[in-house]
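All protein chains but one are shown at their positions in the complex.
Right after this comes subunit A.
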Amino acid sequence: MLFHQLPLLLKFHFRQNWLASIIWMISIVGMTVLVAGSFNGLFGSEAERNTMAQTLENPVMVAMVGPVYGIDNYTTGAMMANQMLLFTAIVLCLMSIFMMIKLTRKQEEEGKYELIRSLPVGRLASLSSAGILVAFVNLLIGVVTTVSLIILNVEGMDVTGSLMYGVILTISGWMFAAITAVITQLTETSRAALGLSITVLLVAYLIRAIGDVSSEIVSLFSPLGLILRAEVYVENYWWPVFVAMMMTLILSLLAFYLHNRRDLGSSLLPARLGRKEASKLLLSPFGLLLRLQRVAIVAWLVAMFVLGASYGSVLGDLESFFADNDMLQQMLGEHPDYTLTEQFMTMLMVIIAIFATIPMVLLFLKIRAEEKKERNDHLLTTGISRYQLMSYYLTISLLVGVISLVIAIYGLWVAGAAVMDDPIPFTNFLKAGMSYLPAMLIILALANLLFAFLPKWTSFIWGYLVFSFFTVYLGGMLDIPNWLASLSSFHYIPQIPVEEFTWIPLIVLLIISIVVLVISQIGYRNRDEIG
């Protein structure tokens, strides 16, 4: 009777989650297909692929994406698995973590699970139903990926490899669904479960990175290291799949065992207690907001450094890399007076600036999330004005935005200097990067404007950021009309060193931003809080 009414629960869970599942599937499969398709054009010749393979053999890149397999015959398939498999698998792992927690601990925390359990359903039915649903979505993504890759029929991507590619994705998702199922038995809140699961994923990634660079045995202790040993599109080994299956099975059984033993709402690990009294930091509104975003801020700064460093690590091989590839040259445009590295630098700077805009806008938009949860009310009814509240968020986001940019540029320079014969001075990097601050500020100002006047539409700012990214990233290749490109604030920044530096566009953007920010302050002061 432990599984009584399982089919009905499955239907119930499916009805709540089908849309999210489809969105995950379309994004993951879509990304895979797009990249596989573009590889055909970008790296059509063997020479182009071999240069890429050499770049990827650099230890920094191995630590990031995994070891290079099949270097003697580096097919498009081998390159695809090398560059994409690990990250796609991580996306599936994340999906499994989110879905699993949403279907189990979250339900339990909100008291919904109690309602279900009071009905005539088996004690393990709900956990099984969640597990089956998550496993099914992972399976579906694997199958659709395999089928799409076979239909795409890119040269160098054979059927066996494509099958393996899908299988590896599915099994990665399964492993983390099982890991999360165990973790949700251990922690008391869904938040803690999420934190612990993501930590396990990060540790798995790090162990793999260390192992891939130093000794393969170490990698095998990480689920992510294990799956790469299948050498997809090269050797297509099945043994890692079986090991992963066993692991999934054992962990699932453990989760069921723990779930069956524990009380509803309880956890095996006691919830960590907080402080009895507030620290000094929390006693100011600014400190409180900083504390609330602490984890996000640290995570983003680390991510920005890694982003910079990973771009920097390829700077040494650039000239030979670009010399072989017509398409990449076309993306950069024609500036014969400058070296390819310098031209590539200008593009890197825009991309890094756009990435640094993400934490900046994200940290500001927290104010809207807090408003929706009616938590701004606590602050606004304890003697803090609207102007102050908005300024605190703005200050944090500005600071983090600038630091993100600097830290990414620093990462770029450090890694670049290590691999280049003739390193570019840090100040050159910094100057090129910092000139993008006004363009970033415009995006932040627009986010403020939306928040002040159209709070329900605030997240539309991401659309503008994505648009900017595409005009910059693909602008050279797609011949985007000038009027369209000029809608992006990044369009106006002089691309040093290729273009002459001038202050005028920067100052104009700065003035516009300040005006918009002031208008936004007034707008927010005069509107209702909308929960």
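Here is the rule we go by: a contact is a pair of C-beta atoms (placed from the backbone, for glycine too) under 8 Å apart; a residue touches a chain by one contact, two chains touch by 3 or more; residues count from 1.
Following the convention adopted for this analysis, contacts and distances are computed from a predicted model.
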The complex's invisible chain, by UniProt name, from "ABC transporter ATP-binding protein", "Biotin-dependent carboxyltransferase family protein", "DNA processing protein" or "Fumarate hydratase subunit beta": "ABC transporter ATP-binding protein"
Hidden partner chain, touching residue among A:Glu216, A:Glu374 or A:Glu499: A:Glu374
Candidate in contact with the missing chain, chosen from A:Ile23, A:Ala47, A:Met245 or A:Ala271: A:Ala271
Residue among A:Leu186, A:Leu288, A:Val306 or A:Ile403 touching the omitted chain: A:Leu288
Interface residues of subunit A (partner: the chain not displayed): 188-189, 191-192, 271-279, 282-285, 288, 291-292, 373-375, 377-385, 526-529
